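This view holds just a subset of the chains, kept in their places.
Per-chain residue numbering starts at 1, and chain names A, B and C are given in the order in which the chains are listed.
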């Protein structure tokens, strides 16, 4: 083995003095440079969750439906019919900032591998995006590049992207967020796990060849950005969606039989992470010889091979004697596949290279023995932020202008520019397309539909992390209810700043507390997720941005609730508690007044539970012609969104509301637990009875029809916007800003 | 009874949709055929479905012609049986020389997935033989390279010979610029060969064959294809 | 022997080039830059086994005409790189 690594080298690789000492204790000797590199990657924040692990333990993770909770490559829940939905969300923030197209694309590639390693065929994708304002050319390049990269990868894979979200705030200018979500379907009794048992079983490396790309990716994602990091930047990983498509087909074909013991994708920290995790989960060891790893470049040393983050690779643990099956299937798909070692019984990860032992480390030392901190958390002095009420604001005079401005604002304009670049129809199962509250895919040959949504509001969380966390969960569940679906499981991606700062840790723990309260109230278990810390560039931290992905089922997908107005003459109802006129941290404040302050609305979890039950019952009974949840932009935004259907058809509407004081709160307030429904006149009575039974207040707020969006307040018309003009503003503004 | 072959290249991703649509619409059997097959014996028609054959690397459809299955596919076309392409399948048939023209990148330079409206221009093809010219249909597109190009003289000949079978049009049936999702010359969305047995289009009838998907106009194309194989 | 050969593939002059157009616009948007026209093409660097430079060129021409260029839209040129 090579010489011992020095403390200086350890510090330079991101480890602390204490961690370096601990490694020495675990090994009984100092590590050599290759081993140091392996520890540095595996003990990085990104791989070890050292600042977050204790706090994540607070999430509720159980329900009768949960098959696989946090800990595996992805979570899995039972959706009936003998099927499981396997899903997870993951961040690719730092790579996207370095190279938006490839960074975002490889984020999609990575999350898809997490799904098909579980034996599930991916059937849907979503993504949650945050960028700085589009007024800056750099942000436009990041935004358009990331969207094109996501499109390129998902479209090539033949998996529809059916939902997601995009927001713009100053704080993301130097630190954009790209969180990618994927969902797959597997037979509930054939979920693959990444556990290497059975010593002697061969270990294979399959897929792409290993190159020098992305070495240090894990540690990069665990450090704040500065100019020095920019200079150290690793070779960017280039995605190869074609190769991944073949890899997916080959793996899924192989998984039909029983030749495999375990499968683990290679993501962060590449071979190091996949071998040590697969072994330590199974209580085993692994011995590999790097000379057998197919290499794309010449002269790679052990350190480089062990830490390469070349994309589109998988580690397989094969049942002894079944190697021929692996060869046959990978040959069919023209993919490299080679045995590189075997499972051992000694618990060690032993790495040979060119006839020498290049590293020998207990697998558990890399994984389970990684440090875990309880970092100090401290509430910042500005908290709580003062409430904002209309009395603090100049009163708008021209409401036509206000509604038009908001309909075309970065916050509220249609995301068509984005989702039309994503193939959202491939697989011919998409029954609710993007542009609604949640996307829905059906399962051919069954009545079952799967609904999904991805939500988070960094502005809310920045002003009140606990409320923001709860509201993200509440909104996601509300979005599912608006299509008639029942939430069955959730995943989450926690995008935060530098955890070494006590106020960031406070944001983190508060957000988790809020999320937990809402998850418990709504009875939704967390089955996995991802934490992205160090979203800090040049000393500026992003808004704390938890993103929640919730998956729901529709037992009868034909009973889904439509997301757009269905027929002229239908009546409009606002369901949910009165007094939802909160304006703190709202879209209106931001887009009209240029302010992001104030306190977000107080979550009302009981009301959310009742609203959800009401919407599902209304959907099942066929009483709702359409539904939209109220969120950013309140009632006015929900109305605008409901006008323009994805097939190009459109219907006008007239909102009629009563308002004693200022109008802003009534039209644009973001109080939770509310939805806008359209209803056939003949069903109105039954709907009212249902609302009464479920304890949900219901107010008549107008009707569908006409060639304009009209708003009448206390009987007098204050808004009349013709549909052609409004359609252009709503549907085309984001594209115009992006391509300016 | 007609037997349909649905070809699968590495990177193809709409084979399941096409298979399902054919079976659901025509009630006839269809089978997936892997690109390494050297024969299409026993099939009455072949469909080349959408996706990203060979990743669409180099050019969309550009690398598929090296597959063994292309030889029997060309024979099938020469024998007068129906050969049909959808989206990437269109590009593959062009690259193989079975259909005229070539696809450039969309003028927007972006992938585009949305519903478009099509006008049937001629019923002299396996995809349109059951449809009256002038009929309009709605179905999704999904492509980045669907910008149909051919030299002026080629284009003139195609038009004169009624080889253009579909054009992008607006709700009123007009082939306007606004209705053109990719910049195709003459709003061309689908063409056939001179003999009238090979045809393709960029939009996806395989994504519009059930109400649940938001439209059923795609059924008419599969019904036509079925009728063509019976004649 | 191995030879390095460069193949350049261009859209024929009569063919509209949407990518070149978009780049020209992007250039025009930057006051420091300007270009009268832009045409985008593709470049391929091949390594080819052959007995002589002229044989390498012939092999690359075969590859270019069969694979790399689409004759409906494109022209190509081939050059053996002697380093």
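Simple rule for what comes next: a residue touches a chain if its C-beta (ideal position, glycine included) is under 8 Å from a C-beta of that chain, and two chains touch if they have at least 3 such contacts.
If you're wondering where the values come from, they're calculated on a predicted model, not measured in any experiment.
Novice: Which formula gives the number of each chain in the whole complex?
Specialist: A x1, B x1, C x2
We take it that only the chains that are shown with their structure count from here on.
Novice: Could you give the separation in Å between the centres of chain B and chain C, each centre being the mean of its C-alpha atoms?
Specialist: Distance between chain centres: 30 Å.
Novice: Quick check: how many Å separate the C-alpha centres of chain A and chain B?
Specialist: A distance of 35 Å separates the two centres.
Novice: Rounded to a whole Å, what is the gap between the Cα centroids of chain A and chain C?
Specialist: So the centre of chain A lies 40 Å away from the centre of chain C.
Novice: Touching two or more other chains, which residues of chain C qualify?
Specialist: In chain C, no residue touches at least two other chains, as defined above.
Novice: Using the touch definition up top, name the residues of chain B that touch chain A in the complex.
Specialist: Residues 10-11, 13-14, 16-17, 20-21, 50-52, 54-57, 110-115, 138, 140, 142, 144, 171, 204, 206-207, 209-210, 212-215.
Novice: Give every residue of chain C touching chain B within the complex, in rising order.
Specialist: Where chain C meets chain B, its residues are 14-19, 22, 67-68, 70, 72-73.
Novice: What part of chain A is in contact with chain B in the complex they form?
Specialist: 148, 151-152, 155-158, 240-243, 245-246, 333-334, 419-428, 430-431, 433, 442, 444, 557-558, 646-648
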